[in-house]
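Structure provided below as C-alpha cells; questions to follow.
Removed: one protein chain of the complex. Kept in place: all other protein chains.
Naming follows writing order (A, B and C), and every chain is counted from residue 1.
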Amino acid sequence: MPELVGNTLAGLLTLAIFSFLYKDNVVYKFAEHLFVGLAAGYYVAFQYRTVFQPNLWDRLVAGDIVSFIPLALAILLFTRMLPSGQWLSRWPMGAMIGAYAGLQLIGFLQGDLIAQVQANILSVNTGSWVTNVNNFLLIVGVLTTLVYFFFSTEHKGAVGALSKAGIYFLMISFGASYGFTVMARMSLLIGRLEFLFGDWLHLL
Amino acid sequence: MDWKTRLERLDRRIIFLVIFFAVLMPLFFPLGLSITPGPEATAFHAAIEALQPGDAVYLAADYDPGSLPELQPMLEAAIEQLCKKDVRIIAGSLWPACPPLVNRAFTQIAEGRFQKVYGTDYVNLGFKEGREVVMNQLGQSIRGVYPVDSAGAPIGDMPVMSGVDSYADIKLIVNVSAGYPGTKEWVQQVRSRYSIPIVAGCTAVSAPEYFPYFQSGQLSGLLGGLAGAAEYEVLVSGSGPAAKKMDAQSLGHIVIIGFILLGNLIYFLRSREGSVA
Amino acid sequence: MIKNRTPLPASPSSAKRLALSACSGLVLFLGLAALLATSAAAAVPGLVVRDNPDDRGEAILVEWDGEAAGDSVRVERAESEAGPWVMRRALPGSAARFVDQGEGGPERGKTYFYRVNGQVLSATPTAQWWNKGRTNLFLILALYLGLIMVFLNIARKGGSLFIRKIAGLDAMEEAIGRATEMGKPVLYVPGIDDANNIQTIYSMAILNSVAKMVAQYDTELIVPLAKAFVLPLAEETVRSGYMDVGRPDSFRADNIRFLSDEQFAFTAAVNGIMLREKPAANLFLGSFFAESLVLAETGFTTGAIQIAGTANIHQLPFFVVACDYTMIGEEFFATSAYLSREPMLVGTLKGGDMMKLVIMVFLVVAAIAATMGHSEAFRSLLVIR
Partner (left out) sequence: MRREIPLFLTIFFGCMMVIGFFVPHPIVNEARSRVEEWTIILAAAAVVLGVANVARIHMHKISRRDRDFQYSFPLLFALFLMILLGIVPKDWITSMGFPAGGTDEGSPFDWLYNNAYVPMQGTMFALLAFYIASAAFRAFRIRTVEAALLAITAVLVMIGRVPVGGSISNWFNGLIHLDLWTLPEIQQWIMDIPNLAAKRAILIGAALGAIATSLKIILGIERSAIGGD
C-alpha cells in the first residue's frame, strides 16, 4: 500500500514537471517550488546528521576544545544574515576560499598540467604505422589547439595555419561532446519513461 | 505555405511528441541489438577482476537522482562484480542526495543476491560535506572523517574496517560520478598524491573530457553514460538494466540525427532559393 | 595477527651458525632443510630494507630484485631481533617492493626488524622536511609564478603588452551596429552563475564595453539576471559604461532585470523577452549550463545575430551550432582582458601565454627525443611521487 501511494505521488509529480513541455503553467510552478524546498530541507538535514553531529558536536561533548575554533568560525559565517556585522562573515569565507584555492592549485598542477603534458610525450617511430599515425595526430592536435589559445601573436601566416588546424581539432571534439550529450539526455528520458510505464502503470 | 515553410514553423511540441514515441516504442517492443564492450569498459572490468578476496575497495558514489538512469546501473554492476570477487566495499558520497541510492543498491545486490553482511562485507559511510578537502582527509584517516556510518553507527569496531584507515589500506577507488565533485577531482587530488588506482563511471556529458585521463593511465577504466554501463553489464553478468535500454537509446539517437539532417536539408534548399532569387 | 609457525633462524649470522652445526649432524641438517622447504621460499636476492623516503615517517620500504626473486616473498616484522614475528604481507616475487604502512604499520622513530623469507634486516622510519619526489612540481610552479609576477608588474606600470584581437569582438560590434540600424534592443546574458564566479566577473568587464558601445549608438540594452547578487554589480557596470561616454541620462535601470534564480524559470523568462521584444543581437557571455541550447535555439528562431562565450566546455557545442560566433574557453577570458586592459587580467593572461609557449617547446623537443628513442629521459622529468 505505501508503495502504491508512493509510486502514484511520484507519477503525478513526474507528469507535473513534464507539463512544462506543453507550456509554463500553475502545476509546473507548484511542483518546481516544492522540489526546491524539498532539496533545500534535505541538504540541511543531511549536513546536520552527517557533519555537525558527528564531526563537531560529538567532539565538543567528548571534550575536544580545539573544535571550538571551527564552531566559532561557522557562527561568524552567519553574520552575513545580519544587517550590520557582515564583515565578520569574511573571516570564515576567507579561510574557506584559501583552503580550496590551495587544494585546487595542487590538483590542477599534478592531475592536469603535469600528468597530461607527460602523457603526450609520444614517439612516432614505434614499429606500428597505425600507432605512429595516431601518435603524430595526438602531438599535432595538442600543439595546434594550444596555438589557437595563444594570444600573444596575431594568427597570420604559419601561426594562422596552425591555429586553423587547432580549431578543426576543437570542432571534432565538440562534435564528440555533442554526441555524448545527446546520449546522456536520451538516457534520462528513458529512465523516466521506464518509471512511468513500468514501475507506476505496470505496462512494460 | 509550402512544405519547407510549414516545417520551419513547426510547433516544437510536435518535435517533443516525435522524440517521446521514438524512445517509448523500443521499451514495449525490444529489438535485441547486441552490445560489444569497448576498451574503456573492458579495462574497468579488468581492474576490479585483478583484486584479491579480502582486499578493501573505496566506492566513491558522487551523483544524485538527476543522473540515476545513467549511473545507478553502473553502481549496481560494480557492486555485483565486487561481491563476486569477495572484496570489502567501503562506500562514501560527496553528494548529499546519493547515500540513499547507495543503500538501495547494497540492499538489492550485496544483501539480496549475495547474502553479504552489513558491517562485515560492506559499509555505507554516507555523505560528508567538504569536496576536495574530504578526498584529502581520507588519506589521513577514514575514521577521522567518518566517525559514524550513514545511519549513525560507529564504524570503529565494524569488521569491514579492520586494518583499513586510509588510502594506504585501499586497493582501488571505484568512482561513479555526475560532475563536481567527482571523477576529475579524484584524479586531481588522490590519484598521484596517494598513488592509488582509480576506475570511474560517469555521465555521458562528462565522459569525453575524461578520455585523456584514461589514455594517460590516471584512470584505469572508464564507463561513459548508459552505453558504458551496458557494456560493463555485459562483461559482469551478460545483461542488466542498462543493456535493456540500449534499443531505446539507439532509436533516440537515430531520430536526433534525422532532425539534424532534415533541418539542414531545408536550410540548404532555402539558401539555394535565395541565391536563385 | 598471524604468528609464524616455523622457527627459522633470526639473523644471517645465526643462520650460518646453525648451518655449521647442521653439518656436524645429518639429522639436524635434514630437519632444517625440511623446515626451509615448508616455508616454501628461497632467499630473496638484492634485498634492501630502509626508511620509506619523502614521507611523514610511518612507513618502511622493502625492496628486492623482482626478476631474480622466486614465486613468493613473505614479509614479517618484529620489534626485536628475537621476535615475536608479525606477518605483514605475502607477495609474488615479481612485485619487487612492499611498503609497510597504513593500519598496523610501523611507528616513527622506532627500530623494526624485517624477516623476508628468512633473511633479517632492520630499519627505522623517519620523517622528512621536504618531499624530494615533488621538487620538479615545485620548480614548475615557481617558474609559472615568476612569469605571472613579471607580466603583472609590466602591466601595472603601464607597459604595452600585446594581445591579439579576438574575431568575436568584430562580430560583437557588427551585431550591435545592426541592432542600432534596425532600432531593436541588444540582449546581454552574463551566465547564470553567482557574482563570485570567475566567469561572471570576466563577463562584467565585457558588459562594461558593450554598455559603452550601446550608449554611443543610443540602442537599448537588456540584461536579464539569474542571481540576485549579480544585480547591483551589473547595474553598476552598465551605469558606469553610460557615464564613460557621457550619456548617464540614457541609462535605464529597469532594463537590468533579476528574473528568477531557478534555472528553467529563468530560461523561460529570457525566452519570453526574446520572443516579445525581439532583440536583434543576443550576447551570451558567462557561465552557462543546460539552458544554453534552449536560449540559443530561441534566439536562432527569432533571427537575431548571436555571439556566445563560455568556459563551460560541455555547453560549447550547442553555442557553436546555433550562434554566429562563439568564444571558446580562454578566448572568452582573453576578450575580457583585451577590452578592459585591467592589469590583473592582462598580466595573468600573458603569464599563462608564456607558460603555454614553454609547454609547446617542451612537447616538440620531447616528441623528437621520444621518436629517437629517448622518451624516458623526458618522462622522468615529470614523474610525480
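Some notes on this structure:
Operating definition for what follows: contacts are C-beta pairs under 8 Å (C-beta built on N, C-alpha and C of every residue); 3 or more make two chains touch, one makes a residue touch a chain.
Note that the structure is a prediction, hence the values are computed from the model and not measured.
Remark: the absent chain touches shown chains A, B, C in the intact complex.
Per the touch definition above, the residue from C:311, C:327 or C:367 contacting the chain not shown is C:311. Screening C:123, C:206 or C:322 against the full complex identifies C:322 as the residue touching the chain left out. Residues of chain B that touch the chain left out of view are 10, 12, 15-16, 18-20, 23, 33-36, 38-39, 64-69, 97, 100, 103, 107, 128-131, 133-134, 136-137, 140, 144-145, 150-152, 193, 208-209, 211-212, 215, 227, 246-247, 249-257, 259-260, 262-264, 267.
Taking the complete complex into account, residues 54-57, 108, 127-131, 134, 137-138, 141, 144-145, 148, 152, 196, 198, 201, 228, 264, 290, 293-294, 296-297, 300-301, 311, 313, 317-318, 320-322, 329-330, 333, 344, 348, 351-352, 355-356, 359 of chain C touch the chain not shown.
The missing chain lies against chain A, touching residues 2, 6-7, 9-11, 13-14, 16-18, 20-21, 29-49, 51-52, 55-56, 66, 69-71, 73-74, 77-78, 80-81, 87, 90-106, 108-109, 112-113, 116-117, 119-120, 134, 137-138, 140-143, 145-146, 149, 166-176, 178-183, 185-186, 188-189, 191-192, 195.
Here is the rule we use: only the chains that are shown with their structure count from here on.
When the C-beta pairs in contact are tallied for A-B and for A-C, the bigger tally goes to A-B. Taking the mean of the C-alpha atoms as each chain's centre, chain B and chain C sit 21 Å apart. Chain A and chain C have Cα centroids lying 14 Å from one another. For chain C, the set of residues touching two or more other chains reads 313-314, 384.
Residue positions 192-193, 205, 209 of chain B are each in touch with at least two other chains.
The part of chain A that touches chain C in the complex is made up of residues 20, 24, 29, 32, 36, 105, 109-110, 113-115, 117-118, 120-125, 139, 142-143, 146-147, 149-155, 170-171, 174-175, 177-178, 181. Across the interface of their complex, chain A is touched by residues 136-137, 140-141, 162-164, 166, 262, 264-265, 268, 313-314, 316-318, 320-321, 328-331, 334, 349-350, 353-354, 356-357, 359-360, 362-364, 366-367, 370-373, 375, 378-379, 382-384 of chain C.
By the touch rule above, chain C contacts chain B in their complex via residues 59, 99, 101-105, 313-314, 384-385.
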